[in-house]
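Selected chains only, in their assembly positions.
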Amino acid sequence: MIPPTNAPVADPLLAAVRCGVSVYDLGRPLSVGMPQSPNHPAYWHSLPRRHGDMVRSDGGSAANDMITMGTHVGTHIDALAHVSHHGRLYGGADAVEAGRGGRYVELGAHTIAPMVRRGVLLDVPRALSAGEGCPAGYEITPDDLAATEAAQDTPIGAGDIVLVRSGWGRFFDHADRTVYVGLTSGVPGVGEAGAVWLADHGVHAVGADTIAFECLRPGAGHSVLPAHRVLLVERGVYIIEAMALEELAAAGVHEFTLVLAPLPLFGATGSPVRPLAVVGNG
Amino acid sequence: MIPPTNAPVADPLLAAVRCGVSVYDLGRPLSVGMPQSPNHPAYWHSLPRRHGDMVRSDGGSAANDMITMGTHVGTHIDALAHVSHHGRLYGGADAVEAGRGGRYVELGAHTIAPMVRRGVLLDVPRALSAGEGCPAGYEITPDDLAATEAAQDTPIGAGDIVLVRSGWGRFFDHADRTVYVGLTSGVPGVGEAGAVWLADHGVHAVGADTIAFECLRPGAGHSVLPAHRVLLVERGVYIIEAMALEELAAAGVHEFTLVLAPLPLFGATGSPVRPLAVVGNG
Amino acid sequence: MIPPTNAPVADPLLAAVRCGVSVYDLGRPLSVGMPQSPNHPAYWHSLPRRHGDMVRSDGGSAANDMITMGTHVGTHIDALAHVSHHGRLYGGADAVEAGRGGRYVELGAHTIAPMVRRGVLLDVPRALSAGEGCPAGYEITPDDLAATEAAQDTPIGAGDIVLVRSGWGRFFDHADRTVYVGLTSGVPGVGEAGAVWLADHGVHAVGADTIAFECLRPGAGHSVLPAHRVLLVERGVYIIEAMALEELAAAGVHEFTLVLAPLPLFGATGSPVRPLAVVGNG
């Protein structure tokens, strides 16, 4: 029998995988006490059964888990049902009616198709020579996005997934859990104009290394979320938040295959995810 | 500017993606009331905030979620920490000590590396001409596995992920939620011998369309789980359960790129997942 | 110093307590796997931290809990907000508007005042010589209630809390968890006419030893709940369910002080409770 690894492979995708790939993990570990918005149920984990609690007749033992959480905690994706404006969801549906029954049947997390698409990392602080990252409250403008795109030579195409690095992700593991959330300090990010710029490029989804894909002004908190409105309500572009982009940026990888498979939580407004940036070694 | 879709792509993986891919979704939707083992906390979802509950000054409104669940519900992967035998985990660590602190630091779900690997579907009922599926309680033997591998001409290689279809997945949506779990009827699946056969091929992970990767005899329930012991404890092979394999089988796709990114739930014994089978259209 | 136990006590209540009281526990233990309606999130408990997980510098260690549950599981009380009819709550408020914001501010569980009131046990099977209990699906009629009241010589007064024993509570610990819930068999209980009879006596609250204060016909499940409508929506009478009445009945105690303090769960539709029947030993 010819060893399978030498067999000719008709599928070009599988052939590329066979040649070796580098996988960058863009998801944050979910752990009790991690920084998150107080607007959402906190992530908690416990082991109802541990090894040693109950041993089967054959010497076997199984441990298991109990989890409680919101869906907008940790690295996660927003379903289109997450935000409405003046009572309307993306596509115009009545937002109150859409939630009748306690789940969003039409635009819930279960309707997000798995993504296997070209991904682009816009490493804004690197292109702008902003050191470790953009300052708190800094608004990443269309000019910043265009300059980064050009500096990297990674033109954004329709259907792409664009990840905007602000550098704020370095605070995710800060001892003071409130620093990353930044409700008082503010957080850098794309504002309304940048969201329009991205949507005008026809992107399928956008991501950021911050808790919200927004520019949060110091002290303003989450009072208004214009980028969410533009992307989720007006343009139907998914948002991925609290991504881990440092390793990818350090490796200088600006273009890749992004694979993302949200949990199909029926009727939910979002899902925790572990997005992958994959590069063929070919 | 040259349109990105025409740009030459050095990355063979991305080039293959650019040529188009077919994505098969192997994850079941997570919904309240779906069949699951009573040994694990049931999946529940609720919307603490719906649209219309609170409207921001600019007309915006956000809805959000509250989830509670075990990690071995819906389509999920078992971490190596899930099962122990005679007090030992894979690698020999003391299973009780390993769980000290309420999380499995060494072999928990967060230690499962994302997978981008060759996947093989062993469509047993098709190869064995077993109609819609193997009967309740049927043990899929090494001979069955080898016959299926041969009939399909899909030799299993080291590092592959092998998905064994029994056909039982057609009951996932049965009106009687107890049918799929099959505690009284029994459930078809791979037994100890088949698990050894798979591990001997050097597979990285295995999957099934049943709630447990086991042959469950009628009335025996989950009293002993020999395939789990072989795979998780003795051989370090991950197990994926409650997969949706019907669409893939119907399409006759037996070889593909499998992408799986478990949630990095720190210290947990498993994670819900949405595995993807991806095929390049090349 | 005069020993406190001999001190004269001005408060007649405390004086009675000092003379000794018998306390009957009318609440069921809450444990994982107990029978409950599938319409509500199941009760689950886990220990995130156990002794030995983390020991403080002084040798101390604390264990703690994680709970998830509905509020209509175990022994519980229904807030008036639990049920509406034709879109109206008790008092006429619009039921949809009342829940805006994800909590019932006006008629939620937090609005149930603690109860220290005369309680009456109507031991129907005993008065009707129905052996261990009324048969499945049996409707306890106004005549049954009146006959029991008379046989016991416990006239019901305005403001009382009346507990109606059907005998069905003996199935709470049945090995088959579905027996107590009785969705297919039916469950005995007070129907619409009996609910009117009780409300006409001006009772403050009613209780039962069944999962619902209703007569459930075989196979009908919880499709319509007329006693709930009469009591909660039309008359403002609280309902206590899944009570443990066997010990009280066995002791032949038909009149007592009932103390009930629902958890003030802000905006919830009910609360788990542990009602007490207290009798002075005089």
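Every chain is named by a letter (A, B and C) in the order it is written, and numbering of its residues begins at 1.
One rule holds in what follows: a contact is a pair of C-beta atoms (placed from the backbone, for glycine too) under 8 Å apart; a residue touches a chain by one contact, two chains touch by 3 or more.
Nothing here was measured: the structure is a model prediction, and the numbers come from that model.
Whole-complex copy count, one sequence throughout, 3 copies displayed: 4.
What we mean here is this: only the chains that are shown with their structure count from here on.
Because chain A and chain B carry the same sequence, their contact can be compared by residue number, and over half of the numbers here are used by both. In whole angstrom, the spacing between the mean C-alpha positions of chain A and chain C is 46.
Note: centroid distance chain B to chain C, computed from Cα atoms, is 43 Å. Chain A and chain B have CA centres that are 23 Å apart. In chain C, 44, 46-48, 68 are the positions where the chain touches two or more neighbouring chains simultaneously. Residues of chain A touching chain C in their complex: 32, 44-48, 66, 68.
Listing the residues of chain A that touch chain B in their complex gives 1-5, 7, 10-19, 21, 23, 25, 27-32, 39-41, 45-48, 50-52, 56-72, 74, 81-87, 89, 95-96, 98-99, 102-104, 110, 113-114, 116-118, 155-158, 160, 223-226, 228-229, 255-257, 259, 261-270, 272-276, 278-280, 282.
Listed in rising order, the residues of chain B touching chain C in the complex are 33, 38, 41-42, 44, 46-50, 52-54, 68, 100-102.
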